[in-house]
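For reference, the structure discussed in these notes is given below.
All protein chains but one are shown at their positions in the complex.
So, chain A:
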């Protein structure tokens, strides 16, 4: 009886440990399956992107790439798991833009410098959505309404407090010389509840990426007034850009990229970088991204690292202005 219990305990612990286990052999990398940590829940957009790039990577590397979701804490949990992994190239992560915001918000100490960048695979600019029956014909109307609203009288949403769409939208207001306290940001658990609130008349404008608003736009419930991008999105050619409308070059959006923990072997990084670029170019990945309407943007390890560096400064500035710095 006692023996049996111990045996079972061992079995359970070994199940638990498999996820944490890592060895250090580098010779013929990769010689065993890889793990890709996703800091967001199964079923969401980031998860789907991760699973698709994992499938494309499998073909390049000849090894399985297992996707593991470590969700919660606005991304802190998953990103922490990435930097704590052994830097042997067998545990990678799909990092998201929260890397550039979490530490400014005082949620964690980790910054982009704790990662080894491998490659950026996606970029989605924010769109500005209002209800289809809203009185704003275009972006100008909306900005005018925000300007003339009583202080804190204009309700907006799209993500949690200090989430990327919150910061991107307030950053845009700053860029347009509109004081940030004209709007009140109603935090929501992601874009879907915000879109429901928008359609039910609970709030006045929502900032999310355009693909997140797509089904509501197609349902005729919501219209997108503008997208903060240098040119129109291929998947949504009818939505004008902020550059066309108000001649703004302001651009802050959500990026996703593959990273590893600090201190990875340079050869391993080079192997991964090449495999990732091929996976990025693959039909599997490109078809999936265009079907979902997600934006594709490639940056190699060096450029990806630079982009994170720049974005970090920009977002830190916005966090400061909004008064969320911690």
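Here, contacts are C-beta pairs under 8 Å (C-beta built on N, C-alpha and C of every residue); 3 or more make two chains touch, one makes a residue touch a chain; residues count from 1.
Keep in mind that, in the parts below, contacts and distances are computed from a predicted model.
So which of "Cytochrome ubiquinol oxidase subunit I", "histidine kinase", "NADH-quinone oxidoreductase subunit K" or "Tripartite tricarboxylate transporter permease" is the UniProt name of the chain that got left out?
Missing chain, per its UniProt entry: "Tripartite tricarboxylate transporter permease".
Who touches the missing chain here, A:36, A:57, A:195 or A:311?
Residue touching the absent chain, from the options given: A:195.
Among the options A:70, A:243 or A:299, which residue touches the chain absent from this view?
Selected residue, touching the omitted chain: A:70.
Going by the touch rule given at the top, which residues of chain A touch the chain that is not shown?
Listed in rising order, the touching residues are 1, 4-5, 8, 11-12, 15-16, 19, 41-45, 47-48, 51, 55, 67-74, 76-77, 80, 105, 107-108, 152, 155, 160-162, 184, 186-189, 192-193, 195-197, 199-203, 214-216, 218-221, 288, 291-292, 324.
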